[in-house]
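One protein chain omitted, others in place.
Our next item is chain A:
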Amino acid sequence: MPDFGATGWGRAWVRAVESTAVTTPNPLLPKARSLARNDAVTTVDIAPGRLTAEVVDRGRHHRVTIDIPLWTGQVRLVADRLVARSLAEHRGLAPGDLPDALAADLASHGIDIAVPTDAQTATCTCASRRRPCSHVLATHYALAQRVDEQPALALTLRAPRRTGHRQGDPDWIDLREVDAAAFYGG
């Protein structure tokens, strides 16, 4: 099984960095893969339209921020319809998963799950002049791994769901949400 892109959803992100349109392979890619493989990419945070991560390279910490455009307008409408249809067809889906067939379906409608690096705004706190730097590329590989583990994250990034998204476990309340003032009641 490949380290990156085991599912159709993660594979889309791997393809975005290893773009086949480019004739000469990016020489930074092996290093980026190695960073991701060796857990150098930590605290990956995946929010609607934004990916942030910290990358540790030779003892130095670099902060990576990648802005990714959300699906809008007609694209969003079509995507929502395809997603809804697919979820209705796969009722027994395990939490966090999405069918690979949906990824293919989106692609065949011309809707990109991933965004090629030249269509993103990426920043990194390193001093390298090569852009995107190896840390930004490594963050993409780490993203592909996270998405493989939890395909639903691919949608979080491009099309945040307003409803039907189960938040947390109803049996437990996050400590940050406990009202300290009302702790002992009236």
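Odds and ends about this structure:
Note that a residue touches a chain if its C-beta (ideal position, glycine included) is under 8 Å from a C-beta of that chain, and two chains touch if they have at least 3 such contacts; residues count from 1.
Basically, contacts and distances are computed from a predicted model.
Its UniProt record calls the unshown chain "Helicase conserved C-terminal domain-containing protein", which is the correct pick from "Helicase conserved C-terminal domain-containing protein", "Helix-turn-helix protein", "Maltose ABC transporter substrate-binding protein" or "non-specific protein-tyrosine kinase". The residue touching the chain not shown here, chosen from A:27, A:59, A:110 or A:170, is A:170. Residues of chain A in touch with the missing chain: 1, 3, 6-7, 37, 39, 92-97, 145-146, 148-151, 169-176, 178-186.
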